[in-house]
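Note that one protein chain of the assembly has been removed; the remaining protein chains are unaltered in position.
And then chain A:
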């Protein structure tokens, strides 16, 4: 258990300075950082033809965000289709089919990295670098940019909101937020992490696969071990809640995660930026008590997801019932890491919409799988880089709506009224999740031949439910066992991926701008205080109720029935 506390402790210790640094990165006033990074950034702005001093309203900001993603999507799609003819392909890997390329593109531009292919065998180095690693840098930065824009608009100090030339509420400048996040945060942090990983033995090379003579040549004559610039990719994959590994088996492969130290580094990296963003929120907006109470709720959620997962994986696998061997469920786990560390990773990876794995989630005991699913349904337990806190803010607004009424006020959040328009946007953003996940799952289980599950019954249902939940939550992990490289899976997941990424960004952005334009009622003892423990409890209740009410029946027929069926 000590390893669990060590991970949380290291995260907290590092998140504090990192969060304050990130607040400085996005401060509206010039800082000393400008001297270090300014010239590089301005070169980028000049190259892209951007006026960094311009201000964008929410619509312009959202449009810039969508345009950028459209452009990188086209590039990634082209690379994936054409990689056979492109350079840096020492192993001669051919281009992808259009549907797989489309799904892979959708998965990487949405910070999801859901993989319906095996990385080392189906991607060239060029594709890994420019269709995968580039997205793994750009998309978390876009998530952070959106969060920063929403934070400064929705939570920013009163009167801080400026207006654009056309009189709309200014939310910031998308490219400035994006470039600063990449240049000042992600690249330096990934560099340090990659060095740590390379030090632990993770490959970092452009040479082709190694050909090894196995000891027992009767099995295979020779073994090809793919390598490449793995360390930098793993670093950004972990830090940016990306999750898509160099190898198909992700961080369970010794090449991605060779030692206990690399395992600690990578586990910490899953949580680091999502937690640091809370500190950033506190210092960027001045709402320190609110940020603290959000942190408390998220920590409670995190503990109540990680706890059962760890407990569950320390129970024997039901398949071993009656066998003398006692011990934790090690099926599908690296013995090097053991049950506890793998379960912690498995739980954290869905809490944060990271999606990387260090063991086979499909082999988790049902309760462990349930914890992983719940993490994605909630999707705001620290959550994906940027998007996790954005999702939480939606629940916060919903809780503020109920809480205000319960204290006899017209619904308000930080003195700004929540009216029908905001409720519509909140409803759309929240409604879409159960709507899409449940309907797509229903279609997949109804039409014969679509699902292609490796298991029938409860676990089969869990596998399908998991795949769509993972796509919508932009998580990327999978229960696997699905024959998922089919046009149906590729296209339906692409739909869930794209809607699950952009609606939860654009709707809150619109809400923040609409709220910021309203008059702010001063705080009195009669107004709803969103930083109190009782409000935190209300928010926690709203989050849990929404996830449970939406998914309880599906969960009951999936992992719950499976667990109950296994129970002696």
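To be clear about the criterion, a contact is a pair of C-beta atoms (placed from the backbone, for glycine too) under 8 Å apart; a residue touches a chain by one contact, two chains touch by 3 or more; residues count from 1.
In this text, contacts and distances are computed from a predicted model.
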| item | value |
| --- | --- |
| Undepicted complex member, UniProt protein name, chosen from "Cytochrome P450", "Potassium-transporting ATPase ATP-binding subunit", "Iron complex transport system permease protein" or "carbamoyl-phosphate synthase (ammonia)" | "Potassium-transporting ATPase ATP-binding subunit" |
| Touching the absent chain when the full complex is considered, from A:17, A:214, A:327 or A:565 | A:565 |
| Among A:28, A:205, A:223 or A:439, the residue in touch with the chain that has been omitted | A:439 |
| Where the unshown chain meets chain A, residue by residue | 398, 401-411, 415, 418-420, 422-424, 427-428, 430-431, 434-435, 438-439, 441-442, 445-446, 456-458, 460-461, 519-522, 524-529, 532, 534-535, 537-538, 541, 545, 548-554, 556-557, 560-561, 564-565, 567 |
